[in-house]
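Here's the structure, in structure tokens; my notes come after.
For this depiction, one protein chain was excluded, whereas all remaining protein chains were kept in their positions.
All chains are identified by letter, namely A, B and C, in their written order; residue positions are counted from 1 within each chain.
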Amino acid sequence: MSEPEVTPALAREHGLTAEEYGRILTIMGRTPNRTELGIFSVMWSEHCSYKSSRKWLRTLPTTAPWVIQGPGENAGVIDIGDGDAAVFKIESHNHPSFIEPYQGAATGVGGILRDVFTMGARPIANLNALRFGDPGHPLTRHLVGGVVSGIGGYGNCMGIPTVAGECEFHASYNGNILVNAMTVGIARADRIFYARSSGPGNPIVYVGSKTGRDGIHGATMASAEFDDNSAEKRPTVQVGDPFTEKLLLEACLELMSSDAIVAIQDMGAAGLTSSSVEMAARGGLGTELDLDRVPRRETGMTAYEIMLSESQERMLLVLKPGREDFARAVFEKWELDFAVIGRVTETGNLVLKEGGRVVAEIPVQPLVDQAPLYDRPWVKTPERAALAAADVPAMATREALTRLLGAPDLASKRWIWEQYDHLVMGNTIVRPGGDAAVVRLPGGKGKKGLAVKTDCTPRYCFADPKRGGAQAVAECWRNLVATGSRPMAATDNLNFANPERPEIMGQLVGCIEGIAQACRALDFPIVSGNVSLYNETNGKGIHPTPVIGGVGLLDDVADAVSIAFEDAGEAIVLIGDTTGWLGCSLYLSALFGREDGAPPPVDLAAERCNGEFVRAAIKARHVTACHDVSNGGLLVALAEMALAGRLGASLEGPQGGVPAHGWWFGEDQARYLIATRAPGEVLALAAKAGVPARRIGTTTKAATLTGGGFEPISLAELSDAHEGWLPSYMARP
Amino acid sequence: MKARIHITLKSGVLDPQGKAIENALSGLGFGGIGNVRQGKYIELEIAEADAARARQKLDDMCRKLLANTVIENYAIEVAP
Amino acid sequence: MKARIHITLKSGVLDPQGKAIENALSGLGFGGIGNVRQGKYIELEIAEADAARARQKLDDMCRKLLANTVIENYAIEVAP
Partner (left out) sequence: MHAVKSAIVVFPGTNREHDAVAALRAAGGREPIMVWHRESEIPEVDLIVVPGGFSYGDYLRSGAMAAHSPIVRAIVERAKRGVAVIGICNGFQVLTEAGLLPGALMRNAGLKFVCRDVHLRVENAQTVFTAAYAQGQVIRAPVAHNDGNYFADAATLERLEGEGRVAFRYATPEGELSDGANPNGSARHIAGVFNATKTVLGLMPHPENASDPLHGGTDGLGLFQGLARALV
């Protein structure tokens, strides 16, 4: 078969710059053939090499005594005591989901699940962070419907509960939606599997689905900007097969309970290429693959296609010698393909053979280590002036609250999570709809559980990347605390526009700086993550969206609290300082269409201090319900607690001279609302700890919000606004 | 006029359903079955007397809603 | 030999998918569409030279697995 000749032009078509191609020529000492060029291009794509972000990612705090594995493996691993480990990561599937929402989102879930179970963990919770365009944009409804059913379709079939996430709308995502999926799994701390090859001569084994011509060049597509011709890139979308993935999960975990595996890695973006190269590179070894033995579902596939295929539901394993038959029996039991396709070598080269002939040979270390690393120029986002409350129009409290609760960003996302099986496995203790979700560890042994949530406020990040980055971490951390858990570690999904524009690069740098600062201050290391750049169409970029996915630990899930008011006659206590910060608030954007002003400052010392106080109060069983105060401010949080518990509240008016709209809707950080039967004790403890706390009202049987200096508001009316928006939006043709 | 629309996965696109059906059939003892592909079949009535115009409209409907041309092909038949 | 199988809901069995398509089409401004029904379409190859025998086998496959005759009808075409 005649292969096209490799030229600088072909290299350019593969997304390689002239400089990068020059470097390839130096490494190879000759002109590469097309297969070799393809391998370089995917390994050096933004998606696989992190060439624009690597320099900055290194500044993130990634260690702590409880961190077993930080970034660099398939997923991060933390020690959660008693020999248990939590394994988790977040990943984006933005571009494919825009092109084919159902399959794009579904395969995104499949990919992140494999990242987690490849480390020996059984997945116990899925999360999803979604960002869509303006609800009025002609594509939005179709994208929401497809993405949500795709996420559900995959996770539900796998039998992993999807328990938390977020979903927001903004015109900046009109041409570039964000679909970030996170999986959390559980393993034994001494049974973690890594993607580090060892033992020259050891067999390399392919398991899972057969290889087809799926998604060839998917990894480079994920690193390319959209233009009006992107329709032509369409066939690169893959179809997911969750049933096969379920079998793969069970088969891998079964084999992992033996001692047969040396190393294992899923075939994700860049498929067989990245999995074989990365395993070899981590072990400082070489790999020889016989492509004739790769199971395939189409005929006539070239080496290039086999190496670059992104067919889903596949894994690459290095086995201990002599354990092939044992492993084969496990995979055959689960009716999956199993093939020994090569062996680990000492040469340090990736050698591909076809028909006994070498068709590609690349030195592994330079392929990985000499991947380009860019220090892209960046400019700092100009600082905005703070907005005085007096410069923000006031609206009657009742009208403002009703409209906010029915605004797309704050409206209930029940329509979404009811399409997700959030109960399978029988361990969902705090369901979606509040702050973090809480899942108990499986096996019915202990009482331990994990709190999980993703968060980001792109509005803030756009206004002030550093503050926004810190706020995303703080809000995620706070959501974990609000259930009573101890925040342990996080994963991050950095979604940005084109990094070759200095102002976008400035957003990336700023957000990472803020994230790093907050993670340090809160002892909340980043143990895994993903970067998605070029989320830009015809020069229009998304708001910077660094999504933080957090995991917290509960020693006893029976201690967990939800946001729902439990009983009438309980005191409602506000923790944290309220200045009435309306700059960049949802009040401003949802009600007045304005996104001006500086976002609220993030005082990390106060975050930590207030959060530790709240967690201790929950642990001491003083707290019957707890909710962090974020988007929409105090009255929105309070209304959500009332709606969840079907109880009303009688409220005090604004305090400390703060104007009403600032008091009720301002977005000062580091705040929580708690309900308690022991207000005296709570307030005394807060005073002792130096934590600002004041009683702002009492829960009531009557289903209204009264007092507070505003017209009484019935919960029924609020509920209609809150629950009604998304279903009626989606029901429109 | 009556119309029939067949929507099938493009060749080369993975068809997990077809594959599963093939396995199940062989499990039931039906031998010699291969290349099973599952698609969708839609019947409808369209108030349009002119076959060419009906076909045109149906084509539009397929591209806009019924098929996802990223991964699917469609075929239209009209029967007066 | 190639075979095509159409599996459709029995008349009298409500077809919410068909209804949804009908509504969506009219929402998109396609007028005059009615009686939309959605079914399944299966293509396969069967190693059987005799058309009658192939049809017999396919009929068996439909009754045993491919269709649920409580709610569905099926139709078989074979093309040599």
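Keep this in mind: contacts are C-beta pairs under 8 Å (C-beta built on N, C-alpha and C of every residue); 3 or more make two chains touch, one makes a residue touch a chain.
Bear in mind the structure is a predicted one, so any value in this text is a computation, not a measurement.
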Shown chains contacted by the missing chain are A, B, C
Touch with the missing chain holds, among A:47, A:246 or A:376, for A:246
The one of A:42, A:436 or A:557 in touch with the missing chain is A:557
Sole touch to the unshown chain from A:4, A:136, A:442 or A:569: residue A:442
The missing chain sits against chain C at residues 13-14, 16-17, 20, 64-66, 68, 70-71
Logged for chain A, residues touching the omitted partner chain are 149, 152-153, 156-159, 241-244, 246-247, 334-335, 417-426, 428-429, 431, 440, 442, 444, 557-558
Residue positions on chain B contacting the omitted chain are 16-17, 20-21, 24, 27-28, 38
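The working rule: only the chains that are shown with their structure count from here on.
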Averaging C-alpha coordinates per chain, one finds the centres of chain A and chain B separated by a number of Å equal to 36
Cα centre of chain B to Cα centre of chain C, whole Å, reads 10
In whole angstrom, the CA-centroid distance of chain A from chain C equals 41
Within chain A, the set of residues that touch 2 or more other chains is none
In chain C, the residues touching two or more other chains are 24, 28
The answer for chain A against chain B in the complex is residues 99-100, 102-103, 209, 212-214, 234-235, 237-241, 243-244, 297-298, 311-312, 335
The chain B residues in contact with chain A across the complex are 9-10, 12-16, 19-20, 23, 68-71
So, in the complex, the side of chain B touching chain C is made of residues 6-8, 18, 21-22, 24-25, 28, 30-48, 57, 60-61, 64-66
